[in-house]
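Worksheet: one structure, shown below.
Of the protein chains in this complex, one is absent; all others appear in place.
Entry: chain A
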C-alpha cells in the first residue's frame, strides 16, 4: 500500500449540512500534495476526520492503511499537524508549548528545535497570550518541523506569516520532502502550492473536483500567447483551439488550447517572429476555472471571456 492518505466516498454531516460529500482523496508516500479550495469547501473538515477528531458519517478514510478514528493516538505518533488558526495556552511560553508537544511524541531533538527557532526568528520566552497570529503559527510550525514524523498535515500554515517567513516555510517543506516525508498542504496561496506541490487536489463543496499533477492539469487548459510578428499573419482564427484572438497590426494576442500550440506556433513562424511570450496557465487560473460559475453568479469577471 503506497497511499499514506486515502479516502473513499467520505461523508461528514453537521446537522443537515453536508460538509463532505463522497470525498475521494489519495496522497502517495513521499508526495507533497496541495489541497486547494475556498473557505468552507471542507478542507479543515477533511483534515480533522483524518486526525480522528471528527467521526465520519459514511465512506472510508485511511491513514497509513489504518482507521484514523479507532487508531488515532497510535497514528498520531507518525504525523504532525499545524492548524489553520493556532490557539496557544495563555500561561505557557512558546518554548514550553513546543517542548510539551514534542515530548508527547516521545521527545524533541533540541538541536533541531533551536535551529528552527532561529530560522523562524521566534522568541520562545514570550507567553502564549502575547504572541501575534503569525507568531502563534510559528510556534506550531516549529513544533511540527522539529518532530521526526512521516506525515505533515498543514492547514493553511502560512496565513499569518510575512513573505520572509513564508520563504523560510517553503524551504522547510522542501527539506522534509527531500527526506521522504509526505506533506498535505492545504492553502489558498497558489504560488506556494505551485512551488512546493507535485500533485494538487481541488475541493469544492465537499467534493474533489479535480486532482492531478500540475502538468496534467495544465494539459486541459489554455496558454496565453503574446507575439510580435514581422509580417501580418492570417488564418489563425480558422485554427481549432484558438480563443480570444486579438490582432493589432503586427501585435498578436491569443489564448490557445494546449493541443493546438503546435499549429499556432507553426503559423507564426511562417510570418517571422520578433518577440514571443507564452504563459502557461497559472494554478490560479486553473482554480478559478473550477469556480468560474460561482464567481459569475456573484457578478465577478474572472478574465475568461470565452
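Assume contacts are C-beta pairs under 8 Å (C-beta built on N, C-alpha and C of every residue); 3 or more make two chains touch, one makes a residue touch a chain; residues count from 1.
The working rule: contacts and distances are computed from a predicted model.
Engineer: Which protein name, taken from UniProt, belongs to the chain you can't see among "Phosphoribosylformylglycinamidine synthase subunit PurS", "Phosphoserine phosphatase", "ABC transporter permease" or "Nitrogenase molybdenum-iron protein beta chain"?
Structural biologist: Missing chain, per its UniProt entry: "ABC transporter permease".
Engineer: If the hidden chain were put back, which of A:54, A:116, A:142 or A:200 would touch it?
Structural biologist: A:54
Engineer: Among A:10, A:41, A:86 or A:286, which one is in touch with the chain left out?
Structural biologist: That would be A:86, which touches the missing chain.
Engineer: Could you list which residues of chain A touch the chain missing from the display?
Structural biologist: On the side of chain A, residues 48, 51-55, 72-77, 79-81, 83, 85-93, 95-97, 99-101, 103-106, 123-127, 129-130, 140, 143, 153 touch the unshown chain.
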